[in-house]
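Complex shown without one protein chain; remaining protein chains in place.
Each chain carries a letter (A and B) given by its place in the written order, and its residues are counted from 1.
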Amino acid sequence: MDFIGCRDRVALDEWHVVASLDSLPVGREVATRLLDTDLTLMRSPGDIVAAWPAASGKALPVRIRYGHVWTSLGTPARPLFDLPEFAEPDRRNVMAGSVAVHVSPPRAVENFLDLGHFAYVHDGYLGVEPHTEIKPYKVTSDENGVLVTECRAYQPQASLIADQGFEVEYVYRVPHPYCAILYKSSVLDEHRRDVIAIFVQPVEEERVVAHMLASVLDDVSSDDAIKNFQLLIFAQDKPILENQIPKRLPLHPRAEAWAPADAGSAAYRRWLSSRGVQYGTIPA
Amino acid sequence: MTSSWYPVASGSDLVARHIFHTALEGQELALWRDDAGLANVWENRCPHRGVRLTMGANLGTELRCQYHGWRFSSGSGQCASIPAHPGFVPSQGLRVKTYPCVERHGLVWTSLGEAEADIPDLGTAAWQPLRALFVEAPMAAVAPQLPEQDGLMLFLQPVSETQTVIHGLSADPAFSLRQHDDALTRLRDRIESAAP
Partner (left out) sequence: MISLSGSPLSREAYRIRLLFDLAGLAYEKLESTDLRIKADGERFDDAWRALSRLAPPDWQPDGRWFAFARRLASSPADTALFRELDQHLWFGERAGAPFLCGDHPTIADIGCFPEVMMSEQAGLSRMPYPALRRWGDRMRRLPGFTVMPGIFTLPA
């Protein structure tokens, strides 16, 4: 298939996000790009979306999941990962923005998993000096992904409805090379968690569109307010992401320096290596 | 790897609590002066996650990276503290890559490798650095255009394959900084409009 720009079989055989559903006007072709390949999307009434490479008319498989449009340029071996919280009736599901960033897909995911940057990049929102300590946490992984649990961080304003700082417990899940999900203690119900997900569209090896989803317990804030909070946080990360050298994620364990707080990102890099993902990385 | 000494900044560019941004032969550099006056020439890249150090802060004795707040000591470039782990002493190997730094004639000189020749010695005359001019042209296109003038020394810094900085030193008080600047700016405009 000459019109497909990417050669990484592992990346090609995955489902990838290409748009939020609500960003697609009905009846109009929308151009996008995935794995170095130009695509056309067309939404019809009834939330049906067709996708095809711009250079050929061949229809691509499409799934609408979690408010977003997913497609594949290859043959996925299994369905897209589950996100059961999305279907819970008392959740607010908010499409929290799609932002283009000049960075590789794995760097964007790793930033989302990162705990040590809150007081410096999100000063006053997700962290503040001197509350910078990251206590040890747990990491497990298998062929389906990485799970990071028992993370704790003190946050001045952990969410839109928090009016004071408190210690938040985080869980991160990486069920896909370019997607990550954050579960954090809900302010409204300590037994449940707010879900923030980042679905990274790998446009090119060093370019992405980051699509964000907030699936939260919040009976007060407007959709716009929830979305704008996530956009604000992401806008603080964007200049950091765009100033990382190299843009691709080095997978060799000694390519970059480590601290104990990086256990989650170390596991993510090992998992990418074990899956054979090359696109957007500098393989070990 | 052999290399040459090149000027990369004026000494007066390295003001207190500031980080100066430049590049030499494609290698980005972060230059800074500590509170005791020592000038540092470092790779513009934090060894942790590769973020440009020029986005961070000069704390006086340490450079702090904007991403995770890691701090690196003046002189050695060694990591001195990691905020995620208060009290943790990072290993000596955890450091920013540093380059040699010599200040002479009001300019800051560095070399990316083993320097073959010495830094030019212009004697004891009082050389006044001019405003450095950034030219969007390769060094090979700039060098032949440089004027020869008594009391004026021009040095070139190859920033990258397509960019060059002209560092001028003037020993002739008859010409003002502004006059030199106007002349060099016109030169730059000529070089850039001649470029393909």
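The rule is short, and it goes like this: contacts are C-beta pairs under 8 Å (C-beta built on N, C-alpha and C of every residue); 3 or more make two chains touch, one makes a residue touch a chain.
From a predicted model like this one, the values you see are computed outputs, not experimental measurements.
Participant: Touching the absent chain in the whole complex: find that residue among A:Glu133, A:Glu169, A:Glu206 or A:Glu242.
Facilitator: A:Glu242
Participant: Can you say which of B:Val15, B:Leu122 or B:Ala194 touches the chain missing from this structure?
Facilitator: Here the residue in touch with the unshown chain is B:Val15.
Participant: Write down which of B:Ala57, B:Cys101, B:Val142 or B:Ile191 is the residue touching the left-out chain.
Facilitator: Per the contact definition at the top, the residue touching the missing chain is B:Ala57.
Participant: What residue numbers in chain A mark contact with the hidden partner chain?
Facilitator: So the residues of chain A touching the missing chain come out as 121, 123, 224-225, 228, 231-232, 235-236, 238-239, 242-243.
Participant: Considering the whole complex rather than only what is displayed, give the residues of chain B touching the chain that is not shown.
Facilitator: Listed in rising order, the touching residues are 9, 13, 15, 17-18, 20-23, 28, 55, 57, 59, 66, 131-132, 134, 163, 177-178, 181, 185.
Just so it is clear, only the chains that are shown with their structure count from here on.
Participant: Using the average of all C-alpha atoms in each chain as its centre, how far is it in Å between chain A and chain B?
Facilitator: Result: the chain centres lie 38 Å from each other.
Participant: Going by the contact rule at the top, pick out the chain A residues touching chain B in the complex.
Facilitator: 110, 114-117, 119-121, 129-130, 132-134, 239-240, 243-246, 256-257, 259-261
Participant: Would you tell me which residues of chain B are touching chain A in their complex?
Facilitator: On the chain B side, the touching residues are 28, 45, 47-52, 55, 66-69, 79, 82-86, 88, 90, 94.
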